[in-house]
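The complex appears here minus one protein chain, its other protein chains still in place.
Read from first to last, the chains carry the letters A and B; within each, the first residue is number 1.
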Amino acid sequence: MDLYTAKIEISTSQQKELVDITQKVREHVQRSKVSEGICSLYAQGATAALMIQENDDPNIRADVLECFDKLVPSGVWRHDRIDHNGAAHIQAGLIGPSETIPIRGGELALSTWQNVFLCDFDGPRPVRRVMVTIMGERASVGA
Amino acid sequence: MDLYTAKIEISTSQQKELVDITQKVREHVQRSKVSEGICSLYAQGATAALMIQENDDPNIRADVLECFDKLVPSGVWRHDRIDHNGAAHIQAGLIGPSETIPIRGGELALSTWQNVFLCDFDGPRPVRRVMVTIMGERASVGA
Partner (left out) sequence: MDLYTAKIEISTSQQKELVDITQKVREHVQRSKVSEGICSLYAQGATAALMIQENDDPNIRADVLECFDKLVPSGVWRHDRIDHNGAAHIQAGLIGPSETIPIRGGELALSTWQNVFLCDFDGPRPVRRVMVTIMGERASVGA
């Protein structure tokens, strides 16, 4: 069984934003040479999260953020008296920072419309980090 | 360390439905012969998700779906102008497609009332797929 680790670093430009990191994740899967296994992703930051979502229609990202702001409105939390990002913390906790995606035939086994998004609920930030841990088996030579 | 991969395919019959796939997952854990490790599950489809939930009282499934339709109502999203399933996308993103369940003593380490459900938020579909990746160690002979 092989192990490959990496870190994806991106900057965000909006106060709340879903950033598609699928291509960066795919590059690490290729570099790992793992053919069958898992790609475990983890977003650092207690106001960030990872969501698997469609990226074909950019409206979905706006819909997700609008929905989250309705479910968890800003400015009404105890934590806002200390640091004005209570809603961002709750939203991030609701989505969660970890997703584990299968690898098959050397590729991320996402379906056609699934992409990996970093959710920044308290941006913009110069650096948001996603840790990549790939575990599995390489294809046999000649296989 | 051993690796076992499989795919669970099911059809759904309702527009929104939670389908208990626990027994199918258990069968793969048995076939894998892994005694200690993890069973990583991943639902393909950007309007599907996985939820661990009680299955003893079927009302809970109805409660979950009713709650989700209140939190994320259908028909009010930008994406609905393109494809009438904006709510299904947001609901799936909120739950997420991946769950990683421990294996102990050759069995899925679910507690008594925990079962694994595929959530189809945009059905019915002839095929929904859940990828199964099992990693761990087999029991020693004679152990």
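Methods note: contacts are C-beta pairs under 8 Å (C-beta built on N, C-alpha and C of every residue); 3 or more make two chains touch, one makes a residue touch a chain.
Bear in mind that the values here come from a model prediction, so they are computed numbers and not experimental data.
Asks: Taking the full complex into account, find the residue in A:55, A:111 or A:133 that is in contact with the omitted chain.
Replies: Touches the omitted chain: A:133.
Asks: With the missing chain put back, one of B:9, B:27 or B:57 would touch it. Which one?
Replies: The one listed residue touching the chain not shown is B:57.
Asks: Just name the one of A:35, A:53 or A:100 that touches the chain not displayed here.
Replies: Among A:35, A:53 or A:100, only A:100 touches the chain that is not shown.
Asks: Hey, which of B:8, B:95 or B:132 is the one touching the hidden chain?
Replies: Answer from the full complex: B:95 touches the omitted chain.
Asks: Over the whole complex, note the residues of subunit B touching the chain we left out.
Replies: Residues of subunit B in contact with the hidden chain: 1, 36-38, 51-54, 57, 59-60, 62-64, 66-67, 71, 94-96, 98-102, 104, 109-111, 113-114, 135-137.
Asks: Taking the full complex into account, what residues of subunit A touch the chain not shown?
Replies: Contacting residues on subunit A, toward the hidden partner: 1, 3, 5, 40, 42, 44-46, 71-72, 77-79, 81-83, 86, 89-90, 92-94, 96-98, 100, 129, 131, 133, 135.
The rule is short, and it goes like this: only the chains that are shown with their structure count from here on.
Asks: Nearest whole angstrom, what separates the Cα centre of subunit A from the Cα centre of subunit B?
Replies: 19
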